[in-house]
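One protein chain is absent from this view; the other protein chains keep their places.
Chain IDs A, B, C, D and E follow the sequence of writing; residue 1 opens each chain.
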Amino acid sequence: MPLTDGTHAELTNFRPEMPAPQDFDAFWDQTLTEARALGGAVKTDRVTEQHLLRTVEVDDVRFPGWNGEPVAAWLLRPRDAEGPLPVVVTYIGYTGGRGLPTDHLFWSAAGYAQLVVDSRGQGHDTPDQDAGGGPQWAKGFMTRGIDSPENYYYRRLITDCVRAVDAVGELPGLDPERVIVAGGSQGGGLTIAVAGLTEVAAALPDVPFLCHFRRAAEVCGEGPYVELAEYLRWHSRHGVEPAFATLSYFDGVHFAQRATAPALFSVGLMDPICPPSTVYAAFNHYAGEDRTMTVWPFADHGGGHGSNSVAQLAWLRDRGLVPTT
Amino acid sequence: MPLTDGTHAELTNFRPEMPAPQDFDAFWDQTLTEARALGGAVKTDRVTEQHLLRTVEVDDVRFPGWNGEPVAAWLLRPRDAEGPLPVVVTYIGYTGGRGLPTDHLFWSAAGYAQLVVDSRGQGHDTPDQDAGGGPQWAKGFMTRGIDSPENYYYRRLITDCVRAVDAVGELPGLDPERVIVAGGSQGGGLTIAVAGLTEVAAALPDVPFLCHFRRAAEVCGEGPYVELAEYLRWHSRHGVEPAFATLSYFDGVHFAQRATAPALFSVGLMDPICPPSTVYAAFNHYAGEDRTMTVWPFADHGGGHGSNSVAQLAWLRDRGLVPTT
Amino acid sequence: MPLTDGTHAELTNFRPEMPAPQDFDAFWDQTLTEARALGGAVKTDRVTEQHLLRTVEVDDVRFPGWNGEPVAAWLLRPRDAEGPLPVVVTYIGYTGGRGLPTDHLFWSAAGYAQLVVDSRGQGHDTPDQDAGGGPQWAKGFMTRGIDSPENYYYRRLITDCVRAVDAVGELPGLDPERVIVAGGSQGGGLTIAVAGLTEVAAALPDVPFLCHFRRAAEVCGEGPYVELAEYLRWHSRHGVEPAFATLSYFDGVHFAQRATAPALFSVGLMDPICPPSTVYAAFNHYAGEDRTMTVWPFADHGGGHGSNSVAQLAWLRDRGLVPTT
Amino acid sequence: MPLTDGTHAELTNFRPEMPAPQDFDAFWDQTLTEARALGGAVKTDRVTEQHLLRTVEVDDVRFPGWNGEPVAAWLLRPRDAEGPLPVVVTYIGYTGGRGLPTDHLFWSAAGYAQLVVDSRGQGHDTPDQDAGGGPQWAKGFMTRGIDSPENYYYRRLITDCVRAVDAVGELPGLDPERVIVAGGSQGGGLTIAVAGLTEVAAALPDVPFLCHFRRAAEVCGEGPYVELAEYLRWHSRHGVEPAFATLSYFDGVHFAQRATAPALFSVGLMDPICPPSTVYAAFNHYAGEDRTMTVWPFADHGGGHGSNSVAQLAWLRDRGLVPTT
Amino acid sequence: MPLTDGTHAELTNFRPEMPAPQDFDAFWDQTLTEARALGGAVKTDRVTEQHLLRTVEVDDVRFPGWNGEPVAAWLLRPRDAEGPLPVVVTYIGYTGGRGLPTDHLFWSAAGYAQLVVDSRGQGHDTPDQDAGGGPQWAKGFMTRGIDSPENYYYRRLITDCVRAVDAVGELPGLDPERVIVAGGSQGGGLTIAVAGLTEVAAALPDVPFLCHFRRAAEVCGEGPYVELAEYLRWHSRHGVEPAFATLSYFDGVHFAQRATAPALFSVGLMDPICPPSTVYAAFNHYAGEDRTMTVWPFADHGGGHGSNSVAQLAWLRDRGLVPTT
Partner (left out) sequence: MPLTDGTHAELTNFRPEMPAPQDFDAFWDQTLTEARALGGAVKTDRVTEQHLLRTVEVDDVRFPGWNGEPVAAWLLRPRDAEGPLPVVVTYIGYTGGRGLPTDHLFWSAAGYAQLVVDSRGQGHDTPDQDAGGGPQWAKGFMTRGIDSPENYYYRRLITDCVRAVDAVGELPGLDPERVIVAGGSQGGGLTIAVAGLTEVAAALPDVPFLCHFRRAAEVCGEGPYVELAEYLRWHSRHGVEPAFATLSYFDGVHFAQRATAPALFSVGLMDPICPPSTVYAAFNHYAGEDRTMTVWPFADHGGGHGSNSVAQLAWLRDRGLVPTT
């Protein structure tokens, strides 16, 4: 995709008026309060040997998420590290789930603990029981339960993601004051959501998904936003505004308006999956004053790849968010 | 295709200056006068049994079209209906022709008579002898005889379509005062043409084709307008303006400027085949005051599918164009 | 797609050894017994006026399906028909659900009653609560609950489809001795399943889906079978044979081996979505002696389109399955 | 396209039984006799100056073709050449017609005269009046008039091509005893047809089209043979065998069975437009004993490009078919 | 590609500020001075017989190019022409090289001599030793040696192209005062470069490549400019501005700013490979007063095909640049 979603200058100034629903905060307060009220234990199971790893200690974690249901996660940290360690809670891109621990070796190699949170339904280890059933969804998760904010899939997933931050306090050796949330694509959208809903030390959303749904549905020609456009195509009669009403409780722009932790975003100016205008819509509304955008001008949805991770380490170091030796 | 042909607001105001050729009316007067002068009988053949149908009465019709040549049509009506019935004359999308009677069961189920007009050359039952031979046409019908308005394929087809309305008066049980013309895509373009050339009670053009040819040739990347762009590519030396000169006698915008019957248009804002700007160009020029656009915001060329038909029934009911019980 | 799945001659002889799981019949007996034991009323709501129809009487039906849950259906029949009428129970292609009554006017026009069964989850009106949650499914319904026969999506949908036949007996004016099951693509696969699980008067599966899953996963490059291949790609480590083990309880070939009603299949020899070899695998195993294949040699997944419907009317007439006048 | 239509060894032996219709010869005798009986003058108009050429003399020719209608051609020859010259009659690939004289400078540069025959309807200068009108054709020329051998488009075009050879005798300075017919793709198919219908000194069919229609319709996924497959898809009910019956009068395999002039074919083993099996079907049936196949093993429909022309010059030289100095 | 790169009116006024690097002229002076200082003989080898041609005399030429390395060329001229002849030096499109002499018969047929210059590395006969090795290039030539102006591939190729004009003076029978440079696509870009670097009588750049690299990298979705965008994607961290710094020594816009010979450009307004805005950027900066743009409004990268050549002959005739008889 060439540069069809605006020049860098245009994007820098793209900050559309987008008020959240009046009861946005109430909706989320209630959602999180209910989930937390259900309590539930955090369980860990040491699996380092099983994965034949040596420099990394790995735990298979189950923490209570939405409805108190157990959500899977991997906890990785440098072997024999003395804590408490700063911990990077990472969320996963669209479909696939947490994968294997060996897919996630970056943060522990840099001395951090990392909690890799499974995406319910999308992976192997965390079921998602579709509460409402709901009317037709197109293929995929984007439209599951879109009939109401209560039933929408991302209500459950975002709750899991917030509860993952809660779980850090239950895990020995981690420093709950230094929780960094991070992720790319869907993981980036979840990062913004969590930063808007709970206290974290820093947020690292890369090429984030789940932002400015209306524009995304209108301009995207590939990727999961198209699931939304297809749903709207088949529900033109009555379904368009109700769908956007549901989505307004989950839009990254509204979470960004509430997030205050220092944040390092990244964006690819030729990204056809998460168009740069939708990323800037969230970034330009981000409430935290310490916010930075890493721009990859010719990048597609891959963004800065490995170079971006290195940039994140440096940015954290500059803010003192480093493992103590 | 995402929303690349303008927002709803821009489209609503898209009304380019497009004067018809000075002799436009003369050209069509002469064309229709000649065709009507040739006369010819309307023949019907009852085929209900043959198609094993029971609630619908079906006639295989031949009526005189361009040059007095017999044009095939299906006439469907509710069995044992007492007339005179309002009749929906429908025109067909690009290629395929009238198909089978069982492909057209909607209007009779709603109590209307329906006359389904074959498209000469495009179907099985109505030959089209190419009068002029003409220079190279690209594949398809869009450029057949484009060397002159006299030889252009759509001169013959539009004449057939007007003559179909004439034929209603010859068919027993139908009410010639209550002729509704209708169709989608090519059928929508023909609907506008007929409404601009003869008296009808209402017009129902869906996602109409054959409107604002110049813009269509410039912006379309798929569908039959591309035949036109390819022809112009290969006739760049001398052929571009002559081709547009020919097409100006067949542009839906000019027919719309002359059409006064109440009209219900529909449009898909993500339609890559009949781009919404070309549909609005015709709609915004439509001369009748009672005109409505049904907008399907995320639709492609399928428009509102079945929901659109239901909307049409309601719109007709609101205007009293219903079968008397 | 050209003719890459074998010549007509090769296909005619394609009858791979495919034994069903030993407890196949037990599994389905138990499944259906449980569903029937839950009982539940069949409800109808006359909606003819609402849809502005005149020659057709339409009821919005809710009948008890899997787990006794209400499943939506449309019941259409000729207005003022004197029953009892033979009834065509139709199942729907992949995604979309029962749509609007006006999408289904063929059978009533031919004098039959028709019960159009919604597909749970795929449409607007019948929710599907995913019982198990299950591990990762790829996009779509093909892999929902594929972790066990008990949780698999099609267990619920097929049960609904059988229960639709049961419901005929509760609907006044219909003849439960003359139930014809029919459908194309997914609807064709469901047709075979129902014919293998309960008594019907005839089966009309067109270009059926859900047959010979292993071959389909290996040779399909487009359509919903690809969902299966993608799931298997991501579950290569442990998931391949368990998935096929689940699918063996839902394979059209095994249902065909148990179905005895007269059957008229159709197949497109260039169908890339439901490859002809998978259709013939079911057809060549079909237990009923009165079985016929309508071959559309150059057809893709569209099969014979409207021509096929006409062929079905004639085939039913030849077997005396016609509305009495 | 990779090598999916057989290995070189398999192709060399591909010689399917394909008897021509019994009245094949009678059909063509009558067709050509009628055309020749109509007579008509060959006219030339010197246009060298107009095209600003200097080493080539160019005439714009009109010769009587099918139905005595004037067919356009370019005659090019070396300026000031003393004749009589051997002449290469060339036929054109699908769509485009004879183009400009400057598109055809190869043969005159090698000292030959060349007569470039326009393809009726496909170019700018030779109209094709569709005699029969006929039922639906899909886009393009492949199915025009396919309802009967009498009406089929290629009956008219092949007659033109044979009459072009006849016209050589009327053109001063050319040697009617040394007529070489040549062309690529459609031009190659026409070359074989002419070699099977009249006396020529040599034939040079490159990557020929119009051979073994049935196999072509079954295996082709792109190019004009697909027009045929699409027509057959839409005429499955009654139209398949009638169409092949018509085509059997125009199949290059049958013309090859009657052609005796020395022939140099060429083929690309990865040609997706004119699959190598169809080319070999004609070659392996070619009646002339002096026949050679130039194989371009990794070529697509471009065949050997310029290298092939050089090979043709050498092959003609080896057979004494050279301009006398 | 539809008309997505601006309307004709917008393009006519597209003249972005684009200053050349300060040492642009010095860089090229030094480059050419060094190449010329190395001297080297021009060698010719008569190959007319070998190619079996008669009206054209063909020499296989080797002239000294960059670093004094021998560069291959074909010299074609009318047989027995009395000179001195005006000579058209032609450069070749991206990849493929000079091909065969029989691929280039147009100019000699019109009475001109033609020198067809091979593209080093891209063809069969002129090696290109990559001097620097350099860091990663993506596939193709666009990024070879992009680490510095000294190492960039086009430094070597453009030097060859200028030296081809120098070589004309060494070739008997040619008129060095009447050198016309010409080419399409890459050949068009090279034409502009040569016209900006040395004295020529006229320049004929068709649909030129190598102009306004930055815009091209931003808007192109296909063709060799994409090689550049891909390189920039993978070198986002440090490589973007250095790459554009290198390219600024090779941008057709800067050469155009220095070129004064009469020039006939051509452009396709739907060209997706060399977008019209990049062509107009060069044209609108062209320093020569006698400059004309041939606009092919519906053309893709093929531009005006053969019609364009005819237009070039007429344009040259109008300027007296014709072979004397």
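In this text, a contact is a pair of C-beta atoms (placed from the backbone, for glycine too) under 8 Å apart; a residue touches a chain by one contact, two chains touch by 3 or more.
Quick caveat: nothing in here was measured; it's all calculated off a predicted structure.
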What are the shown chains that the left-out chain touches?
-> A, C, D, E
Among C:Leu105, C:Leu232 or C:Ala299, residue touching the chain not depicted | C:Leu232
Where A:Met18, A:Ala287 or A:Leu313 are the choices, the one touching the absent chain is A:Leu313
Among E:Thr4, E:Thr31, E:Gln122 or E:Gln312, residue touching the chain not depicted = E:Gln122
In the whole complex, what residues of chain E lie against the chain that is missing from view?
-> 95-97, 121-125, 127-140, 234-235
Missing-partner contacts on chain C, residue numbers = 217-221, 229-230, 232-233, 236-237, 240
Taking the full complex into account, what residues of chain D touch the chain not shown?
-> 1-3, 270, 296-300, 302, 304, 307
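By our rule, only the chains that are shown with their structure count from here on.
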Identify the chains adjacent to both chain B and chain C in the sense defined at the top.
-> A, D
Chains touching both chain C and chain D | B
Using the touch rule from the top, work out which pair, A-B or D-E, shares more C-beta pairs.
-> D-E
Per the C-alpha means, the centres of chain B and chain E lie apart by a whole-Å value of 51
Roughly how many whole angstrom separate the Cα centroids of chain C and chain E?
-> 63
Touching two or more other chains - residue numbers and ranges from chain D | none
Sort out which chains touch which and give me every pair.
-> A-B, A-C, A-E, B-C, B-D, B-E, C-D, D-E
